[in-house]
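Note that one protein chain of the assembly has been removed; the remaining protein chains are unaltered in position.
Moving on, here comes chain A:
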Amino acid sequence: MQKISVLLFLAWVCFLFYAGIALFTSGFLLTRLELTNHSSCQEPPGPGSLPWGSQGKPGACWMASRFSRLVLVLIDALRFDFAQPQPSHSPGEPPVSLPFLGKLNCLQRILEIQPHHARLYQSKADPPTTTMQRLKALTTGSLPTFIDAGSNFASHAIVEDNLIKQLASAGRRVVFMGDDTWKDLFPGAFSQAFFFPSFNVRDLHTVDNGILEHLYPTMDSGEWDMLIAHFLGVDHCGHKYGPHHPEMAKKLSQMDQVIQGLVERLENDTLLVVIGDHGMTMTGDHGGDSELEISAALFLYSPKALFPGAPPEVSRFLHTYSAAAQDLQVKELHRLQTLFNKASADYQRLLQRPQGPEAALQTVITELQQFLRGVRAMCIQSWARFSLGRMAGGAALMAAACFLCLLVSQWATSPGFCFRPLLTLMACGLAGTIVCAGLLTTTGLKLDPVVLGAMAAAGSLLPFLWKAWAGWGSRRPLVALLPIPGPVLLFLLIRFAAFFSDSFVVAEARATPFLLGSLILLLIAQLHWEGKLLPPKLLTIPRLCFSASTGPPRHNGTHALGLGVGLLLCIRLAGLFHRCPEETPACHSSPWLSPLASMVGGRAKNLWYGACVGALVALLAAVRLWLRRYSNLKSPEPSVLFVRWGLPLMALGTAAYWALASGADEAPPRLRALVAGASVVLPRAVAGLAASGLMLLLWRPVTVLVKATTGAPRTRTVLTPFSGPPTSRADLDYVVPQIYRHMQEEFRGRLERTKSQGPLTVAACHLGSVYSAAMVTALTLLAFPLLLLHAERISLVFLLLFLQSFLLLHLLAAGIPITTPGPFTVPWQAVSAWALMATQTFYSMGHQPVFPAIHWHAAFVGFPEGHGSSTWLPALLVGANTFASHLLFAVGCPLLLLWPFLCENQGPRKRWQPLGRNEAEARVRPEEEEEPLMEMRLRDAPHHFNAALLQLSLKYLFVLGIQILACALAASILRRHLMVWKVFAPKFIFEAMGFIVSSVGLFLGIALVMRVDGAVSSWFRQLVLAQQR
């Protein structure tokens, strides 16, 4: 009952946070209104007649067309310098050998030979530079908005007026071939279309070869007015290998041949446009707004000489939009309107006097340009518009939830704590709100689900706040309200404040390890200050009485110091895997983040592969060693068997998959099918194994070995079932016979009754680590599939992750006293360090809280052919990749509570060691009463155990909660900041996602501990039953 109420309460607190986040998000991230109006030939765009009237000419609309046909070649990610002509080298200089330079020779040739027929421009792409946003922008002429960036791979039809629709309605035949994103954007708009799947960024050739198969036949058939060919090879090559790979040179040369072939086939009335939709960074990614990403090439060619210009239709759009949306600033709108009126009047005047001076024309042009810039600026301002009420409400809700966490985590440690009032309060609030919401809906008010959820959350919070308020002044002093010790409070405050500075958010990858390191050193210094680090005899002055104030140290000083230095070293090493934020151009990302497949050198590749497999084996060995150390490996339970045999199998599968993935292109053609098949099967097999392992663990979580011998004399001294003297240290260490005695005492009453039957001695091994063994097993099982989703070399980071959390746990355990019967607590510094470490590992795994830095590769692990139309599976894979560290640390959070108990046996073990010789005496010595019960102490006090779990999770939620609160406050206070869309908004979104993942992980972790607890209880019950028989 208590367990369920803990879980319910946790779920409710999570719900409070979610409601706050949802409310804030709905106010903060607004989308743009899309107009469905369409232009038509009958309504001219501006006042007065057009210069080149369409009257009489066939096929013309507002203006006469200069070219009757168009070939649009869209080469994805064609950066400007890919197409830039290379100056011929002077003989002394070595030629530039970058693989992407100077490969489009035919552009250069045409520009030199026919300068009046061809132009090459550098076009600037509006960020976000993702393909769908760019396609929308290119065909509608509008601005892409922030929210659209999320739906890159699930694009929907464009409802706004656009080029393709206009052409189709004018009766032109538009033929398309290439990227199937167009299919979603313009359903049914093409007279003929050849779509090829675009999502698989590892596949360089399918789309391009498909286009080439159809391009020339279609062109020769002549049944088209506009021919669009969207090549994806260059973009995918960038994603897979980066621009500096020889593969890029091959791809660009292929594109060169394509353009050459098209130029040869062009007829006189046809215009050829070669355009890149965006650029790519040095690593081949895109999505942001760095200079390399927004510079794209635009090349025009026609056998006929090129061109004059035309006035825009922007004013009418603005007018219509302002009427429809009413969110543009009236003053600015008015100013722009007058500017436009003046410009168009000037224009009309100019038209009436065709021989007017050049200067007048220039003024008109500048006025129009001014007008366009003004419109652009205003649109950008307006399409990021906020709803302040919702933002404030969301932030307030989150703050209240944080306060609640603080309050209840404090109640949970107080001696007279019980769970029932928590639940009743919560239930009262929820019920009241549901009734209110029901009344509201019946009265016909339509409410957003977000608002409804927030109302429910706020309503159920109110009783708590009221109770806190009521019990404020009388019983609790003000100091008790802030239970966090000073230094940790300072750390939390620094972390809170750091979210308000864009520099610190950008530098968080460095700032978090700094804070973590400081916290660790502080812990060590504190240990020393308290006198726990060193034995008192080292402190030479005998007059100082240390031993009076503190108990004997459980660890010697070098131990804790070594742990601290090891931790710092691990953190520093993990820092080598950082990816640079875009804002620091001089910073270079770690080269180890790219997959092995992108490496060119064979030898280095093999070495790295060896290192990665080594990391894998080391991780496995470490986990097994740990389990053997606490000897949970001997049990015949299925989950233990799985750890012994399934884990190596998983490691093997992972290693094999890496080998295939990094060398797939070098495989001989005969084996291609096999390799392709294996790269599908292996990751799925590993994931399946992990899932089945977790299932087994949930089914039989108790990993103890039971040795039962009937008929042995039941005396107080015979405690182990070993017949001879224990020969190995292992026998002494692992058998924890006192557990049995403890059990006996617990059930003594029943045993007395059944004394007449044959006595039975049961020795349960390693019952003392049963909880943490299950946790560690679960974490390892979780880590393997997550590891598979990352690039190969990140496996080293996973190894470091396990290592440093192990060291941290040991260090923290040195500072946490065990209060044997009383309430168990996990100190704040432990929880803060744990949360900081989760953030630090997030960065060490090569992530940054910006969208271009997301590892999209993860979606293809196990699905090299893409996912078809489903979007949730790739989203899940990418999410698991991004928030792997959040998940692992959240699930592992209960270890913070368990570990001090686990470390308890270290002290006495040392004492036991020399006693092997005369073990008979040793066994009967009264010291045995102090033999470690380890985690069974927790079981002794189930009420305190549950309270401690609740308190731990609330503390963790509080630490995470103030982070998300700080992000939300920063995003709302600095919403007009220059960096809001670049730094604060993505940080908020990542932090919110991380919070959700963490809270779910935390919930699962707590639930796992409770499951183990339940299983242990039933195990005891079975044992007692067996004895009674």
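Definition applied: contacts are C-beta pairs under 8 Å (C-beta built on N, C-alpha and C of every residue); 3 or more make two chains touch, one makes a residue touch a chain; residues count from 1.
Just so it is clear, contacts and distances are computed from a predicted model.
Look at the chain that isn't drawn here: its UniProt entry, checked against "Sodium/hydrogen exchanger", "beta-aspartyl-peptidase", "Phosphatidylinositol-glycan biosynthesis class F protein isoform X1" or "2-oxoisovalerate dehydrogenase subunit alpha", names it "Phosphatidylinositol-glycan biosynthesis class F protein isoform X1". For the chain left out of this panel, the touching residue among A:R572, A:R644, A:H943 or A:R1021 is A:R572.
Among the residues A:H116, A:R373 or A:H588, only A:H588 touches the chain that is left out of the figure.
Of the listed positions A:Y121, A:W466 or A:W529, the one in contact with the omitted chain in the full complex is A:W529.
For the options A:Q84, A:Q122, A:S501 or A:N606, the residue in contact with the chain missing from this view is A:S501.
For chain A, the residues touching the chain absent from view are 501, 503-504, 506-507, 510-511, 513-514, 517-518, 528-531, 534, 538-541, 543-544, 546, 549, 565, 568-569, 571-572, 575, 584-588.
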